[in-house]
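Note that one protein chain of the assembly has been removed; the remaining protein chains are unaltered in position.
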Amino acid sequence: MKMMNKTILIILIFFIAALALNFVMGGFAFDMNLLLYAKPTRWQGLISPYYYAVLVILGINIVLSVSLALLNGFTGLFTMGHAGFMAIGAYTSASIVMFLLPTAPFFVQMIVGSLCAGTIAALIGFLIGVSSLRLNGDYLGMVTLGFSEIIRIMLLNIDAVGGARGMTDIPQYSNLGSVLLLAVIVVLVIKRIRDGRLGRAMLAIKENEMAANMMGINPLAIKVKAFVISSFIAGVAGSFFAHSEGYLSTQTFTFVKSFEVIAMNVIGGLGSLSGAILGAGILTVLPEALRKVQDITGIDLRMIIYALTMILIMILRPQGLMGNREWKWLSSK
Amino acid sequence: MKWMLNLSLVLSVLIAVSCNKGGDKIVIGNFGSLTGTEATFGVSTRDGIILAMEEWNKNGGVLGKQIELKAYDNQGKPEEARLSVEKLINVDNVVAVLGEVASTRSLAGAPVAQQNKVPMISPSSTNPMVTQKGDYIFRVCFIDPFQGEVIAKFAYNTLGLRKAAIFRDSKSDYSMGLSKFFENKFTQLGGTIVGDEKYASGDSDFKAQLTNLKSKQPEFMYVPGYYTEVGLIARQARELGVKVPLMGGDGWDSSVLKEIGGEAVEGNYFSNHYTVEDPRPEVQNFIKNYQARFGTVPDSLAALAYDSAQVLFDSIKRAGSVEGPKLRDAIAATKDFPGVTGVITLNENRDAVKSAVVLQVVDGKFKFKETINP
Partner (left out) sequence: MNDFIQHTINGLALGSIYALVALGYTMVFGVLQLINFAHGEIFMIGAFTGLYFTRYVLPAGTEPSIGVTLMVVVAAMIGSAVLGVIIEKFAYRPLRKAPRINILITAIGVSLLLQYGGQLIFGASPQFFPKILPRENIDLGGDIFLDTNQITIFLLSFVLMVILQYLVFKTQFGRSMRAISHSLETANVIGINVNKVIFITFIIGSALAGAAGVLYGVAYPKIDPLLGLLPGLKAFIAAVLGGIGNITGAVIGAVLLGLSETYVAGYISSTYRDALAFVILILVLLLRPGGLLGSKKIEKV
């Protein structure tokens, strides 16, 4: 049985790897067909705009996944409302840039927009955190899910941000460079937090809240801090998302989005920063890479394969792909 | 371990090579929600396009080449819609994009088509903003302002009704848009709106709102939603003793409405693009062929998708080229094209100018009542 599990797991990983490899090869000039047929005007430097767009989304997903890892992985707080914070950030930033700073230079828009997005999201995160952090486990998850859905339904009914139609013509100044820069900064900041005093306190709470309390750590204060930092980053990610998509609709921020971010964490390995990044990579690339499978089979099996992968990884490798390990450049030593 | 790596390499190269055949074919793209809550609309749309494509291919294709369709799923998410348009245009090199149903996802995808100068025709996005995204964006359906007015005029002028209640879908831009323009026109004509309630698509219990609307004693209810909900709404309205007619828009046009609504949808009215009673061969052949190919009666989304593909192929033929700018001009010049959903002429806003018909459900059939011109 163990042997079989292992074999299935290896096949699964190779399947993912093959798809990812295939996808990446398409992205660069390795793909002969692309090289031959793609029009030169449609290339932004080395990569085609499609892969460019996927990479931007990958960057944003890494930011989201890593910020959730701070809560889920390091502090042991199970939340299911990340889509809500992202939505707040996205809509705040888009509104501020479009209604208050329509003529400002783009870097002013970017800095003010993303900082405001982060701040408002952090504020809401603080309120939700303070009111619900006494809860534990799945209950905290359900409360944050509830808050996130309420946020979405409220946004849906505000006409100033487009209501059901969505918000259009948002300035698209986020590019791959700025998103990747953001991702790197966020990863390094989270790594620093993890390795610092705050991170050790978080870990203590995760392992044993009562013991941490006796050692002089105030669990509530630490948890609220984690909540505020995480929602701030999710808000910033939302801002970058808004300004790379150029269009916002509440359809994006359903609880399915929150699940996706959780799945990134869990598949990569809860408690591992590298795992959060790896998980974001897999769950961003897999659905896109699976479009090729659709070409072959003619029917859309994407979501089915996606769901199966999620289940199989959970059963065959419950600790996630990375487990507790880190890549060298992210390990604490 | 190593052989596995090799195997996966070979596998991925195989997949890569097998997928990008090109050259002797004209590739068109479609993006829609083939899975998720709105899948039924996306599937109808794709099937309509497939039918049109197969008919052209049987007759030798267009410009002597066979047509191939790439249809991508976006799960009903706007960000996936944008990505799939990027992929269609930049990886699959499609000559034109057909889609989406929901205005929200058309609005997400349209800027990409515009930037890359690849024409995009939306079969059924009715929000006026969609074609304002640029001069490469077209549509073959009528827009919300016109369709909202149709029922207002019909109810006020033809039926002589003065008090309306609105029951709209707060999640759907289509339903909100139609309601708004209906309300404007109906009050401008001199009618009054006595009640206004909302539901969210996906709900299945509407009795609370219907009880409220009923107590306002309207002479009719305007329910501009999709057939997926309207059947149940009609049923529950009748169960609550609502006797006044319900009216709606082209989202009602599906055999599913009659199945689910049953007796309850009898006598109700809705605006539509065409009527199945229309003796024109375009209409009759389409219905016959669609049923033969897919085994179901086409809904209005399938008909519109079929028309959008027809307009596209006809334009490619007229342009004699699949280059973006030339094709764009040819599509823009579409005039008096005999489509299933009416005679299509695209105006300077790249919107279709068509007359609408009002249909009534009688004995399980959609009976023609009246034509209303723009």
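Order of writing sets the labels: A and B. Residues in every chain begin at 1.
The definition used in the following text is that a residue touches a chain if its C-beta (ideal position, glycine included) is under 8 Å from a C-beta of that chain, and two chains touch if they have at least 3 such contacts.
Nothing here was measured: the structure is a model prediction, and the numbers come from that model.
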- Hey, which of A:I10, A:L100 or A:M154 is the one touching the hidden chain? A:M154
- If the hidden chain were put back, which of A:L180, A:L203 or A:M310 would touch it? A:M310
- Task: Looking beyond the chains shown, say which of B:T37, B:Q114, B:N184 or B:Q284 touches the absent one.
- Result: B:T37
- Contacts of chain A with the absent chain, listed as residue ranges: 72, 78, 131-132, 134-139, 141-143, 145-147, 149-150, 153-154, 157, 259, 262-263, 266, 270, 299-301, 303-304, 306-308, 310-311, 314-315, 318
- Task: Touching the hidden chain in the full complex, which residues of chain B are there? Just list them.
- Result: 34-37, 39-40, 42-44, 170, 197-200, 202-205, 207-209, 211-212, 214-215, 228, 231-232, 235, 239-241, 256, 259-260, 262, 296
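The working rule: only the chains that are shown with their structure count from here on.
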- Report the inter-chain centroid distance for chain A and chain B in whole angstrom, where each centroid is the mean of the CA atoms. 33
- Residues of chain A touching chain B in their complex? 10, 14-15, 17-19, 21-22, 25-26, 31-34, 37-39, 42, 48-50, 53-54, 57, 156-157, 163-166, 168, 241, 245-249, 251-252, 287-288, 291-292, 294-296, 300, 302-303
- Touch list for chain B against partner chain A, complex: 4-5, 7-9, 11-13, 15-20, 22-23, 34-35, 70, 72-73, 75-80, 82-84, 86-87, 89-91, 93, 103-105, 107-108, 111, 116, 127, 129, 133, 170-173, 175-177
